[in-house]
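One protein chain is absent from this view; the other protein chains keep their places.
On to chain A.
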Amino acid sequence: MSPVLLEPVVPLSARRRSVPRWLRRTTGPLFLLLLWQVCSATGVLPSDMLASPGTIAGTASGMIQDGTLPHAMLVSVQRVLNGLVIGGIIGVALALASGLSRLGEDLVDASVQMFRTIPWVGMIPLFIIWMGIGEAPKIALIALGVTFHLYLNVYAGIRGVDAQLIEAGNSLGLGRWGLIRHVVLPGALPGAMTGLRYSLATAWLALVFGETINADDGIGFLLNRAREFFQTDVIVVCLIVYAALGLLADFIVRTLERLLLQWRPTFTGK
């Protein structure tokens, strides 16, 4: 008999995981940062167009030390949280009303779908006329953006609950409230978490829009003032802060998902 060529089946654990996952994920961004610094240092990227990472880091530490950045962040985060809570309550309440009952759906859904087609940024002029130029229109804008995302996803989540499980709940003697609490709401949770992530992204977007229009504090205010003085370093610091806050929010939701959705038998990637 002629010999057969054999090759070992390498276990996944031996081949992978030599570098920790978090470290692997940071290499891409670090490389881009390095490229940027090199371009600035060699003059390929002039500083009046975009400041170098080193300059930006210096500016950032200065802004942190004199307290302007922490104060602006606090103001902006507060606006987002307020808008998120208000929009969240309205969106989830509407979704529950139309998701749980046929009557609620008939009354609520058509109106929400109608308002949803209006680009919410277009509401800014009306909000200024109605609420002046204080905190109210900024928070309202954020709440508006958040409301629709949560509404759509929570509603879809509720309507996506497996009818077989509802029937099982019925046969086990659950009443209407018991069904909602033990079957419908937990089943709608994955949808709700998706909605939360979308609404957080929208909330930061709405914050940028809201703050670039007649704000006298917050990150958007710093951003606008920097534009008047051509301070590209300050502008980039503000953008990084926006991004970092968005990333932090996403991290919080991811953690929530990991804790609340650990029962989910879904594909998690290889």
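We take it that a residue touches a chain if its C-beta (ideal position, glycine included) is under 8 Å from a C-beta of that chain, and two chains touch if they have at least 3 such contacts; residues count from 1.
Here is the rule we use: contacts and distances are computed from a predicted model.
Enquirer: Given the options "Carbon monoxide dehydrogenase medium subunit", "PAP2 superfamily protein", "Spore germination protein" or "Aliphatic sulfonates import ATP-binding protein SsuB 1", which would UniProt use as the protein name of the unshown chain?
Expert: Of the names offered in "Carbon monoxide dehydrogenase medium subunit", "PAP2 superfamily protein", "Spore germination protein" or "Aliphatic sulfonates import ATP-binding protein SsuB 1", the absent chain's UniProt record gives "Aliphatic sulfonates import ATP-binding protein SsuB 1".
Enquirer: Have a look at A:R159, A:H182, A:R197 or A:R225 and name the one touching the chain we're not showing.
Expert: Answering carefully, the residue with contact to the hidden chain is A:H182.
Enquirer: Touching the missing chain, which residues of chain A?
Expert: 164-165, 167-174, 178, 182-183, 186-187, 189, 262-265
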